[in-house]
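Here it is, the structure, as structure tokens.
Only one protein chain is missing; all other protein chains are in place.
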Amino acid sequence: MHEKTKEFAKAPDAGLASEIDLIVAELGALRVSSLDARNRLDNPPRLPSRKALVGILDGLCAVLFPNRLGLALSEFTDGGIDYFVGHTLDITLRKLFEQVRLELGMVAGDDGKDTDLVQAKAVTRQFASRLPTVRKLLDSDIEAAYEGDPAARSIDEVLVCYPGITAITYHRLAHELDRLGAHLIARMISELAHASTGIDIHPSAQVGGSFFIDHGTGVVIGETAIIGQRVRLYQAVTLGAKRFPVDENGNLIKGNARHPIVEDDVVIYAGATILGRITIGAGSTIGGNVWLTRSVPPGSTITQAQAHAQTFLDGAGI
Amino acid sequence: MHEKTKEFAKAPDAGLASEIDLIVAELGALRVSSLDARNRLDNPPRLPSRKALVGILDGLCAVLFPNRLGLALSEFTDGGIDYFVGHTLDITLRKLFEQVRLELGMVAGDDGKDTDLVQAKAVTRQFASRLPTVRKLLDSDIEAAYEGDPAARSIDEVLVCYPGITAITYHRLAHELDRLGAHLIARMISELAHASTGIDIHPSAQVGGSFFIDHGTGVVIGETAIIGQRVRLYQAVTLGAKRFPVDENGNLIKGNARHPIVEDDVVIYAGATILGRITIGAGSTIGGNVWLTRSVPPGSTITQAQAHAQTFLDGAGI
Amino acid sequence: MHEKTKEFAKAPDAGLASEIDLIVAELGALRVSSLDARNRLDNPPRLPSRKALVGILDGLCAVLFPNRLGLALSEFTDGGIDYFVGHTLDITLRKLFEQVRLELGMVAGDDGKDTDLVQAKAVTRQFASRLPTVRKLLDSDIEAAYEGDPAARSIDEVLVCYPGITAITYHRLAHELDRLGAHLIARMISELAHASTGIDIHPSAQVGGSFFIDHGTGVVIGETAIIGQRVRLYQAVTLGAKRFPVDENGNLIKGNARHPIVEDDVVIYAGATILGRITIGAGSTIGGNVWLTRSVPPGSTITQAQAHAQTFLDGAGI
Amino acid sequence: MHEKTKEFAKAPDAGLASEIDLIVAELGALRVSSLDARNRLDNPPRLPSRKALVGILDGLCAVLFPNRLGLALSEFTDGGIDYFVGHTLDITLRKLFEQVRLELGMVAGDDGKDTDLVQAKAVTRQFASRLPTVRKLLDSDIEAAYEGDPAARSIDEVLVCYPGITAITYHRLAHELDRLGAHLIARMISELAHASTGIDIHPSAQVGGSFFIDHGTGVVIGETAIIGQRVRLYQAVTLGAKRFPVDENGNLIKGNARHPIVEDDVVIYAGATILGRITIGAGSTIGGNVWLTRSVPPGSTITQAQAHAQTFLDGAGI
Amino acid sequence: MHEKTKEFAKAPDAGLASEIDLIVAELGALRVSSLDARNRLDNPPRLPSRKALVGILDGLCAVLFPNRLGLALSEFTDGGIDYFVGHTLDITLRKLFEQVRLELGMVAGDDGKDTDLVQAKAVTRQFASRLPTVRKLLDSDIEAAYEGDPAARSIDEVLVCYPGITAITYHRLAHELDRLGAHLIARMISELAHASTGIDIHPSAQVGGSFFIDHGTGVVIGETAIIGQRVRLYQAVTLGAKRFPVDENGNLIKGNARHPIVEDDVVIYAGATILGRITIGAGSTIGGNVWLTRSVPPGSTITQAQAHAQTFLDGAGI
Partner (left out) sequence: MHEKTKEFAKAPDAGLASEIDLIVAELGALRVSSLDARNRLDNPPRLPSRKALVGILDGLCAVLFPNRLGLALSEFTDGGIDYFVGHTLDITLRKLFEQVRLELGMVAGDDGKDTDLVQAKAVTRQFASRLPTVRKLLDSDIEAAYEGDPAARSIDEVLVCYPGITAITYHRLAHELDRLGAHLIARMISELAHASTGIDIHPSAQVGGSFFIDHGTGVVIGETAIIGQRVRLYQAVTLGAKRFPVDENGNLIKGNARHPIVEDDVVIYAGATILGRITIGAGSTIGGNVWLTRSVPPGSTITQAQAHAQTFLDGAGI
């Protein structure tokens, strides 16, 4: 080994120290100017923690399905299960309370701290009281998945394996939080589902019972979508917005109704793209890869051929 | 701070206790009625554990590729590698045996417990004896990926980086278990691959050697699909079912052959959708976004234009 | 329990030992022949570790956004933040240096060991010096996401929730490493982003500031793609290659320019497929599901209808 | 670097592999001959696990003192505490059951497996039913420590800080298990206390309420010792055996009464050594460093001077 | 397996559930009556956490000796060390602040909450400002150990190996906290040292520089002991109280000066017991196993023979 390289081997970081000082200073300046731009210099808010939410969701799933999703499920049977559910619920709600408090504090700024506590507590309690309802809806979803997939061998397989079940479970929990005003936490939960399933459901979307998504990768369901009972979707279905209207200053108008309404008993096959505040009538079937930007009456069957014909007439596709 | 809010700060859970009692009771009642509906009240089965399977797959990958995927690979060289492989295989098989036993017990109910042990042992052993064959197949897959992707710089890059390799590795392991009757575990392994790669291959699908999926997100390969040697797929390709036939009572008929047969040396470009028990003849090329529901002879080249023309004639797309 | 099954219960692994010996031997032989085929028998290289890279990326994200992505962000405020950033940067760079050294050593073989150290050090330092620039670009991306999505309620929500932000953050870091010659590490980072977001950006792709991908699942951006300023993409957009030219021996030609150039201020809607070394002129809008293999001039608006018409004329789609 | 040393640097384990083979073989042979010597070759028993017992003791302490020793005590208040206690008790008893089963199986050999289950279950249940009694005794011990130590500022300090409290807590739990026949587990628990406090109480020793050991390092209390109510010991006190009688074959006679009886309200100061089946009468005070091998009547005060005088007469000290 | 035992095997916890309910209820009643007895029913205080203190001590030791005791010391050199020290100090002080707040809140009851924050902050700051002084004292202790032990080969060995150094490090930190009013935390730290070294130094004891304890097991140094410069102790030395005076009600008088004063340059050999508020004059040597209850002038050499003679005259030993 040559003298010079030997030295590097011994101290591969010689000189690195002062460089680090420089980078730390540059990054610090960027941070300050970024906070300054948003008038946040005095109090950069603490945000809810993705990692904490992962733990909270594990807890909630264990509470909802202790026999099947509880981490330590082999360790007890009948007798201890209520202790397990009660204890897990207890500590999970306290953790959720902390996260809700962070979000409310972030939104309100520090002055609202006392009010935040009261409100965070109310949100947590009301959320907790909705859990049995969520369980009932999820039972209907699991049943729908079992009945709708010829490859499903058992209810248990559905619960343990299907990404569509994970996505709807997270969505139903996120939706309750979104309704109660914890929008950021709700969105973070949606994205946890998105990351592990490829299914992207905005927490504000309204989804009826007995809902089933098969395969699921690439599904996108937008903020103002409304989905009825017993609806079935396949992978890569989009329920999206057609246009993003802007106000007089050219800024996006946020929150207006811009996604489809899907009525009861609709089936939408893989790759279909449905855009805008249109209505898919009850009992309709939308074929694979269909591109649809107009409402269809109840009982419709839409194929690519029909859709394309329409598309050509419209010059649509944006 | 006002008196009242101060109190909340001190005891953010006052009153929460009795509410928890209520929720625990409601959830318990739902659990009972759900088990009751499936005649499972007496013995809610213990299911195989997703978390345990993650550990088992890490072990199997380390056994198959100890130099490259073994977690602690830097800690030894030639001498110790067989001890590492043998020890890892030993404990991994024992863990797998436990999971297989759980699945068999769940399927059989408790009465079959003794038989389960014998059968679980047989499944585990036969699975183990297939590992060298699986390794050989995976070597052919890695080679195919290296040769098929202009962006691949080395065999090592392919093994370490490519999601398609992860997906086919998991699939080949899951497929062996599926063949041996551990259907649920096999499916859970498929979904682990699906979650981390966006590639969804049903464990029953039959896949020949030198198989390569590039990018991969959104690929779906159905339960009864049969894929030959040297087939190459790109992202968002679906090998799906066209229809789900029902029996005289309106229930789905499960398990019948309903997915495509893809013969040797076929290439299917991104977004192509191939549905039904059709055959793609050897050496064919299916273009991107093609929608195909009819068999094509060997050596075919199918483009969107051709496919669409056909689609219009058929009124297909469901 | 019958005698025989009882025995299995007691020793579920009787006989397993010698079977393991066999499997270990078979796998060992396969390993040797695989290394032999690549002239690697003498020195199977140690590869960079995916697990180590996960830790390095956590460290880099904490350094770039300590208030929002630092793991322990609640534990300090202004005073300690520079210590946190400096310390995290220090240990993260040392870990990165180790990984770079592994990659360089793998590429060079052992003879280059001393040179590797010098070069690995240079790569690490130059990478570090680029971090402030990366932060500035990411600030522009976050701003673009906030302005481009009507569902985004705050800058914080964008940073914490949006998979598109994760993907571009990882890409910008990977791209710097790729430029400096750490191609494998760069690719591994890309695949970490791909696995958690479904967005697949090759680290060599060049991406301008204020870049935004919404939803993102299924997006693929190829190795030689060039993207300008203020470009916006939606889910399932492909910027791919149209053909893979081979040399006179039938081997793929690697590395040539084969992916699109997307100029400033272009918007590409969901599912659009853009293939080949074509140019999308500045300010153009490409509609959803469009299939495009020809350049379009600045300011174009391309819909499915137009694209299909063209496709039919071309017989394209491969 | 010289060629030769460079080689070592590259492969510091060359040749190590075959050496390991040799050592593994030698150790294997020693193992076999050691098992053979004890007729254990066919079934080397699985022993209870020290690590598992550490977890069980944490659980039991949390159940006994949930407010003060529960690991996560900050996470709940009144409402959830019974869920916490019930859940912790439930899983802790199941873990204990496993360990008891291992011990009983080890003692009985494999043939007794079925009986072991029944007996292990009975032991666990009876142990559980003793927990409230143990708590009452420990409350008296804590009170005694607070009253007996001028340095103790609060009951809480005593519970959280005093090694004597740890030792007696572990002893009282171990003693119950010892009484029920789980001798090995009991002994392992004693040694856990010994390791962390330096206080060595044999689990068979009988200890009355309101017992206090101050400082404690070096205290040894033998197997057949009997200690009354309100006894106080200081560091390095030994309640030991004077002689170890052997049978006609020269083997130690095991289990006979050979340690002191200490009646109610006795105080024994640091370093005192009390040997043999003698009785220290109620209310006596034994001075520091006293060496005592004869019974003393109630109300005695024994100093070194008196003890030494006696010792010289006896020529004792063995 | 017989029917009956088989059932146990299947459900080893049948009936356990209702038993658990009973035990939980009994333990709950005991808890309430215990809190009631101490008027703590309304607000059982949260105590400082032993586990948190372990982490805090690791942090403080890393700050004091980053080169030698920092957990990750191999990961940086000169450049990063101040970032490491600063960051570790920052988060360690915040954790300490939390523990101090808990102790102050426990002592004060809830009404003092606001004051607690202010005071806890002051305690933490003043403690931090003492760290350089503590480091200087510890340097003198390490030097003394190296010079005083013929078996010590290097300063490094002393720092890394000697339990006496661990004990004095913990003591000097605990002593600062004790002086500032965090008595319980200080005591908990003492007991952490006691548990790992067998050396029991009350945090209120005053210990001068260049202090060395060799071997150490069984050393006890009482609350009001005062130790000068350059004192050396061996294992099992006690600096204790001779009597525990009681007040007119028979209760112990707490806190009065009752332990020895050991002047500069004294050596006390193994097993010596020194009791009461006596003074060991500067430069004295106390022999092994000596029992001493009277002051000795500077420069004394006390042997067992002399001490025993005195003891016989006094009839001491209590």
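As written, the chains take the letters A, B, C, D and E, and residue 1 is the first residue of each chain.
Rule of thumb we're sticking to: a residue touches a chain if its C-beta (ideal position, glycine included) is under 8 Å from a C-beta of that chain, and two chains touch if they have at least 3 such contacts.
As the structure is a prediction and not an experimental result, all values here were calculated from the model.
When the full complex is taken into account, the listed residue touching the unshown chain is C:Y83, out of C:Y83, C:Y146, C:Y234 or C:W291. The residue from D:F97, D:Y234 or D:W291 that touches the chain not shown here is D:W291. The omitted chain makes contact with subunit D at the following residues, 1-2, 5-6, 8-9, 12-13, 16, 19-21, 23-24, 26-28, 30-31, 34-35, 38, 44-48, 50-51, 106, 183-184, 187-188, 190-191, 194-195, 198, 200, 202, 217-218, 220, 222-223, 236, 238, 240-241, 244, 251-256, 258, 271, 273, 275, 291, 308, 311-312, 314-318. The set of subunit C residues touching the chain not shown comprises 11, 13, 16-18, 20, 76-80, 83.
Touching the omitted chain from subunit B are residues 1, 6, 72, 75-76, 79-80, 83-84, 86-91, 94-95.
Keep this in mind: only the chains that are shown with their structure count from here on.
Although subunit A and subunit E carry the same sequence, what matters here is overlap: shared residue numbers make up over half of all numbers found at their interface.
By number of C-beta pairs in contact, D-E leads when D-E and B-D are compared.
When subunit A is fitted to subunit B on its Cα atoms, the angle of the rotation, on a 0 to 180 scale and to the nearest 5, is 120 degrees.
Once the centre of each chain is set as its mean CA position, subunit C and subunit E turn out to be 52 Å apart.
In this assembly, the C-alpha centroid of subunit B lies 56 Å from the C-alpha centroid of subunit E.
Subunit A and subunit C, compared by their mean Cα positions, are separated by 23 Å.
Across the assembly, subunit C contributes 1, 6, 86, 89-90, 94, 198, 217-218, 236, 271, 308 as residues in contact with two or more other chains.
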